[in-house]
Every structure is written in structure tokens, then in C-alpha cells.
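Okay, here's the structure, questions in a sec.
Here the complex is missing one protein chain, while the rest keep their positions.
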Amino acid sequence: MNWFRDFLLPRGASTHVGEMDGLFMFITWLTVFFFFFNGALILYAVRRWRRRSNKEVTPHITHDTRLELVWSLIPLAVVMLIFLWGFKGYVKAWVVPNDAMEIIATGKKWVWEFEYPDGTRTLNDLHVPVNRPVKLVLTSEDVIHSFYIPEFRLKRDAIPGRYTELWFTATEPGIAQVYCTEYCGKGHSDMLARIFVDTPEQYETFLREGDEQVQKMPLKDLGRLVWENKGCATCHSLDGTRGQGPSWKGIWNQRHRGADGKEHLVDADYIRQSILMPQAMVVQGYEPIMPTYQGLLREREILGLIEFIKELQ
Amino acid sequence: MSTAVPSAHAHAEGGHTPFLQHHFREMSQQFDAAKIGMWLFLVTEVLLFGGLFVGYGIMHARHPEAFMAAHHHLDKTMGALNTVVLLISSFTMVLSVWAAQTSRKKLLILFLLLTLACAGTFMVVKYFEYSHKFHEGLLPGKYYSHKGDTVPGQFLFFSFYFMMTGLHGIHVLLGMAAIAWLVWRAARGHFSSAYYAPVEITGLYWHLVDLIWIYLFPLMYLIS
Amino acid sequence: MSEGVLHAGAGHAVHHADYLEEPKGLWSWLTTVDHKRIGLMYMWSVLFFFLVGGIFALLIRLELLTPKQTIMDAETYNRVFTLHGAIMTFLVIIPAIPAALGNFALPLLLGAKDVAFPRLNLASLYVYWTGAAMAVATLALGGVDTGWTFYTPYSTTTGGGVTLMVLAAFVLGFSSIFTGVNFIATIHKLRAPGMGWFEMPLFCWGMYATALIQILATPVLGITLLLIVMERVLGVGIFDPQLGGDPVLFQHFFWFYSHPAVYIMILPAMAVISEVIPTFSKKTIFGYKAIAFSSVAIALLGFLVWAHHMFVAGMSLFAGAIFSFLTFFIAIPSAIKVFNWIATMWRGSISLEAPMLYAISFLLIFTIGGLTGLFLAALSTDVHLHDTYFVVSHFHYVMAGSNLIALLAGMHYWWPKMYGRLYNKKLAAISCALIFIGFNMTFLPQFVLGSRGMPRRYFNYLPQFQDLHVASTIGSWVLAAGLFLTAAYLLASFRQPKGMAANPWGGRTLEWETTSPPTTHNFEGQPVLQHGPYDYRPEPAPVGVKELAH
Partner (left out) sequence: MTHANEHAHPVTSPKTYGLVLLALLVLTVITVQASYFDFGPWNTVVALIIASAKGSLVALFFMHLRHDKFNAVIFVGGLLFLAIFLIWTLFDISTRQTVLPSNLKTPVEEFPGAPLGGPVRPSTGQPRGMPAQ
């Protein structure tokens, strides 16, 4: 019945999958069984004892203690089994191995920021080596977010003012999707991140020079990629619609009036400053909510964004 | 299975008072129902205040120094005075229930008025305490502007102080309104040993207000 | 009232003014203290808001037809699902059965003339209307985008009419408390002579258990909501991590109410089903005491398990284990009830009238709703499924499916008693089938969406989820068609003249022993209980209401 499991559950790609999937399928079959069991009993009763005349007399059965005990104790036994099974998996997911590599994940409206042990930072793209335990320490800068990786069967809230943790060992190289599952406002459903499960060599390369593909890309394509992946798209549109921040359409070489009343020419320096020190110049009529990207973007990526914005005439 | 218990005799007994509502069979049934209703309402009050007590307890455990430092701004004497005033008001309230039970109309009105006077005194003392806090900038939440705090987070204590004593104060005012209404009805001679449920249940409410203060007093004024 | 006319039992057709006609005029309805009129006004208010919340639901489903924007933008979508949740929870499901059907039926079932505090009952209705008006007024302030759970710090930092919406929910809490106080006092003090606790119809036990929760949990919601108001207005800091507070504390406060509140939604549904099944099986209820006690057990156990909403919020292993363990105990009384209902049908004389069809539909939907709860009580599966469409689907099965289908069962059951008229039975059967199919079509795909990882409250979603979303949206239209059909034939029944027999279904509880519709004071004189509520044995003794001198 693997097709049924594959229909219900996404690909499994961490060490937590087996435990959870086994229990999930057990309860699924239990639900299916009792649905049809109860359905069959009802159907049988309705067909067998359908009222034919209003004068029918029914037996006066008030209760049957033995029968009632049976259908209290059997469910009790089943749910205790489920409890223990669920608890077992949870303990495993809870106790972090000592050799786990620690990555700090910070949620903010509406991006995930990752900080690696060596100080490298990425936005929305998390690179982890395959077959090595990784511990994520989660926190949030504004409201509660939740870090959810369906393919790892894992989820943990990121709570402002607190740190929570979760750990996993990814078992196959590839890309796993991350969702935010605690409602956090307008960009909630776009607060997506990806986990790149790398081979050890790939991971080394990543730490050294960032993502390989990205390095080879033409600047303006890189700019678009950054816009898509690093959270720009959540607030800045490309088609002129007003978001949390100004749209990028046609802003190159235009003059922006800042909250301070002065006018600024949108050129390369201006864009660089807006990315690295967003609070220095806020365009009139917008909230000063953009986080700084200092240390989060490589120089080439900033150049890429400038080229990308140039193209958006 | 029980058999029918005819209760027709009850009608004759309850029938003579104009205060028996149509859906009750007899006065005692109406009285008991009113009391159950009031006690259930008191339970909801306990849980309403309970939420604040739980919040207070958890925040106190999180910021013990801040709460300790902040509570020194409260005046123990004023708090103790108000405790005594409320205890006496409870005493006069219970005496007015007794007066109603024993059909002493004049005493009933007297005790009710004394209760009102105590409640008024309580509110006056509270007024002085509040205005003193306002003056010093000891306001709740973002309006907190007191200078010279040594421990941060003292505003949290005052958030709770104002929310808890404020909610309690509102209850005192509501109680005063209810007691004033009792005075009005008592003056019209509505209450006697045959019918005094409103006095009894207002009394219950009033004692609960007192009871909550009994806990607020040490938690706010006496922590150390 | 017709003086001096004695009714010795069911079936008398002496016409006299019923509670619908006497006294006349709108003003008499607005100032009435008659529990039946208040119940009806509640019912129509609830149905009105069900329509409003349902339209929001259809809009949500329509928006989710495509992975990106379909008919509205993200901000509108967030407001629409918040309003859907808030209206459906606070204005529809919580009052649906207790305040509407409970108010109408409870005193009748107890053989009482009214609830213990009729004026408080009317006040509760006005408080409900006030709260409802406030909730609707938030639309003028730009709506609310917090979700009905008002999680901090989002709810204390976002704009719009959150403060007003929170106050609306606070006010609505009072209407719930008033109903609860009233029902407990009524059940304790106004049972007909001869009606011991175990001669009460099970509906009353269900209402009693519900009222317990309403009294014990609602005040905590009240103070929680006040704290949000204080946080927004004064910045008191208790839930704000920037100020030294704790947002997780809010979740405890909120779920101390809202988890038991889930049982405010399901216990009354079970109460209705416990009436319908014996009547249409013409057989005594199987395991009366087990059903009665399991209602109370669910109500009380429900207070011990709320933290299972926080398994992924950084709870310790130990705490997680305890709350998960306790949660499983809710499953036992629920299972007992389902099996007892089926056992009641066993060897009965089953008549498939509309209320029974709805009851069977309830049994099947509740089986799914209840069993899928096990996924969320078990720790490891909850970690995967929490806050996904699986949860959305599970609670719609329990709340929307079970509660509203039981509401429909109850409405069809007591409609002849309420209005003295009958609806079109064929159409009723068709719409019951449509609702059952539509409901499952809407929500079964959502289980799969959730287990595949689709998070809840998503405006955009990845293209891989689209097929199931489309299926769900089409299901929502089938469901809506069924509900509109129900509305149509129920309204059409008013075109018939009143002429129902006192006891059209052959029920054995006291409400069937007065006329349909009853008079203002329910019974002529004080009914005295002569037999148990589900006693279908043929008996020589005269049945039911005995007259007492008044």
C-alpha cells in the first residue's frame, strides 16, 4: 500500500520520517477502518430494522455493561498505544545529538535569515550537508513565525524574545521546501525558504563562494534571482503596484522624495545605500520597516540588483 | 424510577407574595435558583480576576526585582485602611441580610446605607492613591514616566496594579449601584422574611468584591 | 390562554393561541421573556450570520481556486478568513445549539414554564446582538487581519479594527455566560416533579455540560481579550516580548478558553443526536448513564488538555508528554457515545425521517472528525500536521460538520414543535445528501493537502497543491447548494397552515406532550413525569402529562 502513503505524504528526506510515517499510516488505517465499520453497522441497522409500521415494538434494552466496557477499553488500549508511539518519535526529534552543527534561523516579516557557524549568512536559502545532524536555533524579530519542513516532518515556532530549537539529519541530497506555518500577516504565504541538502563537497564550495550556479549567472538574471529569493519580492513589486515598499518599476534615474523632505536621485549609490542602510533614506509615505542587508548579500549580488533595477524601465 | 411528587401545596404558600415569578412553583424554589445563579456568576468573576492573578504571578516570577522595587511606591497604610473599610462594609452588608431575614426594615436601610458609606470611603481612598500615582508618573504601560527607577520593568507592576485595582474598583462601583437600588426597594417595604433574595444575592456579590481585595492587598502592597 | 381546557395527553387538537401569535406585534417579540421566542430569535440571528460567514467561506474557497491571486489581494484575503473564523466561531457555532435550540427546547424537555432567569435570557440576546453589531462594525475600521485566534504579538501590533473585534468577542462572552448560568440554574431547580437527574432527557445533560464550560472558561477569554485591548491601548507589556512579556502566555490564556470552547461546540451537537436517534429508532437509548457521564467527562477533561495547541511552540518534552497523554482521554467518552448511539439503532424500528438522516450523517462525519483528532493528539504526527490544512479540515469536521449538521438535525426535529408546520420531506432528504457529499468533498481533500504539507492561512500556494484545492472549492459549491435548498424548503413550509399533531415523531420526552406550537406557558399546568424519557414500552397507564390544580 505504498501508493497510499505516497499519495498522502510528501517525499521523506530526514531521519525523523520513519517514525512519524509509521504512526501516521497506522492512525489513517484506523480512521478508514472505523469509518467503514461504523458506516456498515449503520447501514445494516437501517436496512434490517427499517420501520414498516408505527405499531412496531422494540426491545427495552437500557444498557449492557460488558459490551460498554469492551468499547471503552479497546479504544483506551488503542489510544495508549498511539500515545506511546507518538511520544517515542517525539523524544527522538527532541533530543539533539551533541555533534549537531548549529545554524541560527531568524524569522522576520517575511524572510528567513540563516547564520552558519562560520558567520556566513544567507536569506531564505539554507544549505546543509547531507547525513550530518544539524540543529536550528530559531527566533523571531517581530511576530511569531513557524519553521516547517514537510519533507523532514518537522516544525517549530520561532518566537520573539525566546529561542527554540529543532534538529534533523537530512538523508538525501536535493531541495526541501520550507514554509512559515504561523500566520504572520500579508506576506505569510510568501515566507518560503528552501533547504539545499548538499553533498559534503557541495557544502564546502557553498561556504567558500556561495551558490555555484549563482556565480556564473549574468548580472541582471542574478538580480532577478536575488529579488525572488532574498525577500525583496515580498515588498517591492516589478509592475508598479504599491507594496510595503515602493515598486521598482521605472525608478532608475528618477528622483525620490524622502521622509526627510529632500529629493534623491536613484542611482547605483542610492540603491546600494538603500540595501545596506535602509533606514537612512525612507521614501515618503512608506513605513521604515525594511531590514538591513548588511552582510547578507555578496557584492556581486548587489551589483546584480542594480543591473536588474536598471532594466525595469 | 421515582414516581410523581405532587407539589401543589406549595402554591398556596407562595401565592400571597407578589414577587413570585410565574414560572416558579414556590418561593423557596425561586430563592434557591437566584442563589445558584449568583454563585455561578461569582465563579465567573473569580475566573475573570483569576486570569489577572495568573498573569500577575507569572510576570512576578519573571521579573521579581522589578516587582519588588515597584511595590515600594504603594502606601501600606492606605492599603490597610482600605482593607479595614471593606471588611467593615462586608460586616454591615451581612447585617443588612440579617435585618431583612428578620424583617427589621429600619435596620435594613441603616445597614445598607452604612455599607454604601464604607464603599464610598474605599473609593475616596483609592482616588487619593490613584492621583498620587498619576502625579508621580506611575502610570500603566507606555504612559509610565516615573524618573529615577533603579530596576527596569517596574512599569509592568503598575500595569497590573492599575488593571487589577481598576477592575476591582469598577466592581465596587457596580456594587454601590446595586446597594443603592436595594435601599430604594427596602424603603418601599419590599423586603421581609418572606422575600429577601435580592438582599442576599447582592450581599454575596459584595462579599466577593471584599474577598478579591483580601488577596489583592497582600499581593500588591505587602510583597517582599 | 384557554382557561379550563385540560389536556390529558398528546394528539388533542383544541385550537388556542400559541406562543407565536400571542401577544402580537414586533414590540412584543423584542420585549419577550418567553424562552421559545428568544430561542427562535437566536436561531434566526445565528442562521443570518451563518449565511454571512458562509459567503466569506465561499469567497475563501474561490480565491484558493488558483495558486496566485484569483479574486482578491492578500490583505483582503486575510481579512476575509479572519471574519469567517470570528463570525462562525463567536456568532454561529458557540450560540448555535445552546442559545437557539437549547433555549427553545430545554424548558420544554424539563417540563418547565421557562428558564430560571427569563429576563437574563433576553439580556443575553441583546448582548449577542450588540456584540454582533460590533463585530460587523470592524469592517468600517478596515477589517481585522489577525485570524480568529488573535495571536500576540501580531494582534497587538497590526492595524485595523482589532480592538473593536476583540471587544466584540468580549461582549459576546457575556451572552454565552448568561446562557450558561441560566441553564444550570434551570436544570437544578425547574425540573418537572418526578424528574430525577437520570430521568432527564440526555439533551439536558449535554446542555448542562456545555453550560459548565461556558461558566468556567468564558471569563478567562474575557480577561484575555481585555488584556489585548490593554496591550493595544496602554502597552501594558504582559504579552509583548519587547517589554518583558511573553507571547506564549497569551496562548495559554487563549486556549484555556478556546479548547474547552471546542466542546461548547460539540457537546450540544451530541445532545441533539442523543434525542433524535432514540425517537426515530423508537427504542430506548442504549447506555443512558454512560452518555450522560461522558458529556460531563468531556466537559471537565477538556480543561486539562489545552496545551496540546502548543506542542511546537517550544514546550518541554515532559510537558508535551503530559498534555498529549491527557488529550487521549477525551477520545474514550467520544467513542463510547458513538457506539452507544449505534447500539440504540440496533434492533430498533428505524424511520428515516429528515432529522434521522442528519443524525446518521452526523455519526459518519463525527467518526472522521473524532478519529483525525488522534493525529493531532499524538506528539510526532502533530509536529508534522500542526497548523496545516489537516488541522483546518479536522476542526471543520468537528465544528462545522458535526455541530452544524446536528443543528440541522435539531431544527428538522423540532421544526414542527416550533412552527406547527412540516417541511417537504423529499427535498429534506435530497439536501441532506447534498450537504453530506458537499461537506466531504470540501474537506476530505484538505486532509490530504495538510498531510502533504500545505500550511493554513495561505493566500498563495505552490502549484502542486492546486488539484486538491480545486476539488475542495467545487465541494464547497455542492455544500452551498445543499444549504440553500434547505433554506428554501424550510421557508416554504411557512406557506402551509399550522396543523401539526402534538407528537408527529412519536417522541417520549415532555415537549411532545404539549401542543405544536406550544402556548406561551408551555404546558397547561405543571406536567409530572410518568415515565423515563426514552421509554418506548407499550404501557397500559395513561401517558404523559397529568393535570395539577393551579
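Should a chain be cited, it is by its letter among A, B and C, assigned in written order, with residues numbered from 1 in that chain.
The criterion applied here is as follows: contacts are C-beta pairs under 8 Å (C-beta built on N, C-alpha and C of every residue); 3 or more make two chains touch, one makes a residue touch a chain.
Since the structure is predicted, the reported quantities are computational estimates derived from the model, not experimental observations.
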{"item": "Neighbouring shown chains of the undisplayed chain, as defined at the top", "value": "A, B, C"}
{"item": "Among A:22, A:161, A:174 or A:243, the residue in touch with the chain that has been omitted", "value": "A:161"}
{"item": "Option touching the unshown chain, where A:102, A:190, A:221 or A:307 are the choices", "value": "A:102"}
{"item": "Touching residues on chain B - with respect to the absent chain", "value": "10, 13, 26-29, 31-32, 35-36, 39-40, 42-44, 46-47, 50-51, 53-54, 57-58, 61-63, 65, 76, 80, 83-84, 87-88, 90-91, 93-95, 98, 101-102, 151-153, 193-197, 203-204, 207-208, 210-211, 214-215, 217-219, 221-224"}
{"item": "Interface residues of chain A (partner: the chain not displayed)", "value": "102, 104, 106, 108, 113, 115, 117, 137, 139-142, 161-165, 259-260, 277, 279-282, 288-289, 291-292"}
{"item": "Residues of chain C in contact with the chain not shown", "value": "157, 216, 220, 241-244, 246, 248-249, 252-253, 256, 303-304, 306-307, 310, 314-316, 318-319, 322"}
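The rule is short, and it goes like this: only the chains that are shown with their structure count from here on.
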{"item": "Inter-centroid spacing, chain C versus chain B (mean Cα positions, whole Å)", "value": "34"}
{"item": "Chain A and chain B: spacing of chain centres that average the CA atoms, whole Å", "value": "50"}
{"item": "Set of chain A residues in contact with two or more other chains", "value": "none"}
{"item": "Multi-chain contact residues (two or more partners), chain C", "value": "246"}
{"item": "Touching residues on chain A, where the partner in the complex is chain C", "value": "7-10, 16, 19-20, 23-24, 27, 30-31, 34-35, 38-39, 41-42, 45-46, 49-51, 54, 56-64, 67-68, 71-72, 75-76, 79-80, 82-83, 85-91, 93-95, 142-144, 146, 148, 150-151, 153-157, 159-162, 164, 177, 179-190"}
{"item": "Residues of chain C touching chain A in the complex", "value": "74-75, 78, 145-147, 151, 153-154, 157-158, 241-242, 246-248, 281-284, 286-290, 312-314, 317, 320-321, 324-325, 328-329, 331-332, 335-336, 338-340, 342-343, 345-352, 360, 363-364, 367-368, 371-372, 374-375, 377-384, 386-388, 448, 451-453, 455-462, 506, 535-538"}
{"item": "Chain C to chain B touching residues, read off their complex", "value": "112-118, 120, 177, 180-182, 184-186, 188-190, 193-194, 196, 199, 215-220, 222-224, 226-227, 230-231, 233-238, 243-246, 249, 253, 521, 526, 528-532, 546, 548-550"}
